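Here the complex is missing a single protein chain, while all its other protein chains stay put.
Chain nomenclature is as follows: A, B and C, assigned in order of appearance, with residue numbering initiated at 1 for each chain independently.
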Amino acid sequence: MLIDEIRNDFPILKRKVNGKPLVYLDNAATSQKPKQVIDAIKNFYETQNANIHRGIHQLSEESTEAFERSREKVAKFISAKPEQIIFTKNTTESINTIAYGYGLKNIKKGDEILTTVMEHHSNFLPWQLVKKHTGATLKIADITDDGLLKMNHLEKLATKKTKLVAVTQVSNVLGTINPVKEISEIAQKNNSLFLVDGAQAAPHMPVDVKKTGCDFYAFSSHKMLGPTGIGVLYIKDPDKVDPFLVGGGTIKEVYTDKEAVWHDSPWKFEGGTPDVSGVIGFGATVDYLNKIGMEKIRKHEEEITKYALDKLLKIKNITIYGPMDHRLRGAVIAFNIGGIHPHDVAAILDSEGIAVRPGHACCKPLMSRLDILAMCRASFYIYNTKNEADVLVSGLEKVNKIFKR
Amino acid sequence: MLIDEIRNDFPILKRKVNGKPLVYLDNAATSQKPKQVIDAIKNFYETQNANIHRGIHQLSEESTEAFERSREKVAKFISAKPEQIIFTKNTTESINTIAYGYGLKNIKKGDEILTTVMEHHSNFLPWQLVKKHTGATLKIADITDDGLLKMNHLEKLATKKTKLVAVTQVSNVLGTINPVKEISEIAQKNNSLFLVDGAQAAPHMPVDVKKTGCDFYAFSSHKMLGPTGIGVLYIKDPDKVDPFLVGGGTIKEVYTDKEAVWHDSPWKFEGGTPDVSGVIGFGATVDYLNKIGMEKIRKHEEEITKYALDKLLKIKNITIYGPMDHRLRGAVIAFNIGGIHPHDVAAILDSEGIAVRPGHACCKPLMSRLDILAMCRASFYIYNTKNEADVLVSGLEKVNKIFKR
Amino acid sequence: MYAENIMDHFNSPRNSGEVKDPDIKHKEFNPFCGDQIELTVKLRNGKEIQEIKFQGKGCSISQASASMLTEIVKNKNIEEVKKLTKEDILDLLNIPIGPVRMKCALLALDTLQNGIKIYEQYTKKK
Partner (left out) sequence: MYAENIMDHFNSPRNSGEVKDPDIKHKEFNPFCGDQIELTVKLRNGKEIQEIKFQGKGCSISQASASMLTEIVKNKNIEEVKKLTKEDILDLLNIPIGPVRMKCALLALDTLQNGIKIYEQYTKKK
């Protein structure tokens, strides 16, 4: 597929912002959606909409079938089995499901949880919560000065007491791609379970949970061309995790005088009416990603990252965070310019039609580690072009000019 | 608005099922969506889609504004303030938020939780979970033989030890409308907090949380003409409840060596990227409901319930559950016919294009109380007509004929 | 839907009841709708189905498919019975079955095949 064809699938890319063509570089926050996905949702509501599972009528049967077919597609997308795929509302809920359903039950005082300083709050606060409620220790692996995970530090922190290792596959600030396979081996050596935050990886590169060797893998539909409101949680062995959000759909039997008998996975984890339209829309998303091919997406992003890094490095007063080798990173480029506040940078770029994200990107521990309050982040996806990277560069030159730097 | 105009807004109602016009009577499971709501979602994805809150660029500002405007609409819809409105994914998550964020923290061994035998699993299992983890007692108020809540029983069970009273406003099986105002007074007398499961009430009648006098009110967008994947939790005093799903968006400060500083309500409860498109779609839903008027919806449903009850009672071998006075009930009619399994009834109705729901309706404690395994449920909404009630009646006569009853 | 043969098996189930001194006795149920099937089987030489009866309650599909299944497996070798598939049951029922009612349709077959599995594990242990 040519990039023009791809861009044509995304209605929003025709939009103007402040009179300029939209240059959408906020993909790490959320991605845009192709018409194939939007239409799948519309079509569901217009022709099939019903609640799933317990229905016998035609609409309910069709909805159930489409819903479970989406689950199969998602399972295949990461080389898992359907019963290992739980639909949540986002990565955050996925990780909380493990914190509450596994962590609070199995982690005790004296045990350890191992994570890193580059985690998103969604893969950090849940472990602080487990720490608080259980008295376990939370250990935090550091990064090198060029934004790579310090593997020897992580290895030193990992012990036989480590019950869980929780690491992001790709940093949403540094762009760093962490060596999850290696980390998995360290976890296995210590008999620790291994959770991978795949929110920034699953959208951008092929994922194989079996090869990775993780016990839990979490990601969000909205960051990978799919609808908002859908998260995924892969659980290698669902029997290890207790039901979390309990209610309709999670049980086989309920009694007034004794405990309920839980349903099998994935149902025991999907309490209440799921976002049926969203799951079906996400099925269409997986089809769309497969049609392009995840290898090709990764290749496109590597090229554009290399191109953009080269150009951005030439801008006066710029500091770019994370590794400079495009092969070690995703298409996320965080930076600061001189003493100019990221909000000002973003606002000036916005006036040029360019959408980037300023702030702490939900990574306050990393901000402290980098000794900054905030940064600006430009993040690319399959529909972005080198020309858009050029527009970003011109925008940043304009920032320097306005601030007389 | 005339009913024909209303029906015209719902694209799916033009659909045929098994060659017959769709007669959708599964509204208590989920409702259909008007084109105004479907278009709001489509339009959002095509022109505005962005992640909210922390963005500075145009799309993010527009999305944030639309998102928060939806919150204001929902708040007004039930006479609450925006900061008391938390978006979840469904009623089940809303109730779990209270079970975990309030219950596990504040309810202790020796304390009591009071609920009823007519609750949906989503308002029952969370309290069994709190009971299990805290050692509290779970007390269950009974119903009368005609399906009304036994108020004197409930009053007797309520004591000074009752920390929480959790009751559905409308039963999703019996249709019974419970006297939530009276229950609220009983709760207040004992200093108990009061949670109302509004999943079957908010879609069908005016709701005023202040007049009701409840501390928590939970309901789902998908049952009230809105998108799937959106639930609402009203919390009168958000300071009483701990953050539940923790992660991006829930904090003011995060440290590696001490506890996080939580954000204000509602943000401290909305961990991770919310279902932005769903919330915006739900805003359009509230507009749509307001345009018709909740009083008018209730009146329409009362009429159709009276009409349907009268006709259904004449069918041979039928048993109808719940109160017979339409003024005491919502537009939910559960029934059984002779010894015919509800699945067979539903399947024959389906062959006539009629969608009803057979099963336990996630109310196993109530099924035990009624001494049945399952039932069939027909449930009406604003777009259903008396003529459709007639089609249901003919369908049931056909059931009797096929089974030679 | 609700073809004559299904209503016939449902209203007059074949092989209803309980076999005396069964080699296999196994019960399963379908939690979503409360269908129940209990099968009792007497084997000939531990290999062939000599006698089979069922007791159950539930919808016409689950009960009729149990009735039909007991008819066709009689005198069959259990190895053959283990090979029966979803398609064989759907052929017997001869009406379209959606994904939800599939559980009803297959309940009897699952009960029988799981009963055989347990029987084999049990006898192997001895």
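The working rule: contacts are C-beta pairs under 8 Å (C-beta built on N, C-alpha and C of every residue); 3 or more make two chains touch, one makes a residue touch a chain.
Just so you know, these numbers come straight off a predicted model, no measurement behind them.
Enquirer: Report, in label order, the displayed chains that the undisplayed chain touches.
Expert: A, B
Enquirer: Which of A:3, A:261, A:324 or A:402 touches the chain that is not shown?
Expert: Candidates A:3, A:261, A:324 or A:402; residue touching the omitted chain: A:402.
Enquirer: Write down which of B:35, B:53 or B:81 is the residue touching the left-out chain.
Expert: From the options B:35, B:53 or B:81, the contact with the absent chain belongs to B:53.
Enquirer: Of the residues B:252, B:291 or B:405, which one touches the chain left out of the display?
Expert: B:252
Enquirer: Tell me which stretches of chain B touch the chain missing from the display.
Expert: 53-56, 58, 60-61, 64-65, 68, 252-253, 263
Enquirer: Extract the touching residues of chain A with respect to the undisplayed chain.
Expert: Missing-chain contacts on chain A: residues 341-344, 347-348, 350-351, 358-360, 373-374, 402-404.
To be clear about the criterion, only the chains that are shown with their structure count from here on.
Enquirer: Taking the mean of the CA coordinates per chain, how far is chain B from chain C in Å?
Expert: 39
Enquirer: Where the CA atoms of chain A average out and where those of chain B average out, how many Å apart are those spots?
Expert: Distance between chain centres, rounded to whole Å: 31 Å.
Enquirer: Taking each chain's centre as its mean C-alpha position, how far apart are chain A and chain C in Å?
Expert: So the centroids are 47 Å from each other.
Enquirer: Find every residue in chain A that makes contact with two or more other chains and list them.
Expert: Residues 54-56, 58, 60, 253 of chain A touch two or more partner chains.
Enquirer: Among the residues of chain C, pick out those that touch two or more other chains and give their numbers.
Expert: 32, 101
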